[in-house]
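With one protein chain withheld, the remaining protein chains of the complex are depicted in position.
Up next, subunit A:
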């Protein structure tokens, strides 16, 4: 199964409510047959710009990163569900990039091009 990453921005809430929202999201993922690999909390911060969602203007938010494997067919339904969730400010599913073996980006050819 391909590997995806969910960059989730939740509304700035109290700790138990945030925990409940995360639990809800992960359970939704697992219900649809996704295998959650990793869950990362990037903390609560000031948002880079004010976001309007569900008739509310958000200045602060909590960032989460969910690493999971799933079938591509469920993504549409999943995003639909996340957009409808009131506590979620911005859900984005990305494909996880494979870490390439570190080949030097500046080999002879590119160096010649740089000189020009």
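By our rule, a residue touches a chain if its C-beta (ideal position, glycine included) is under 8 Å from a C-beta of that chain, and two chains touch if they have at least 3 such contacts; residues count from 1.
Quick note on the criterion: contacts and distances are computed from a predicted model.
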Missing chain, UniProt name, options "Electron transfer flavoprotein subunit beta, mitochondrial", "Response regulatory domain-containing protein", "Small ribosomal subunit protein bS18m" or "4'-phosphopantetheine phosphatase": which is it? "Small ribosomal subunit protein bS18m"
Considering the complete complex, identify which of A:26, A:47 or A:79 is in touch with the unshown chain. A:47
In the whole complex, what residues of subunit A lie against the chain that is missing from view? 7, 9, 42, 47-49, 51, 61, 63, 65, 89-90, 92, 94, 99, 102, 104-106, 110-111, 113-115
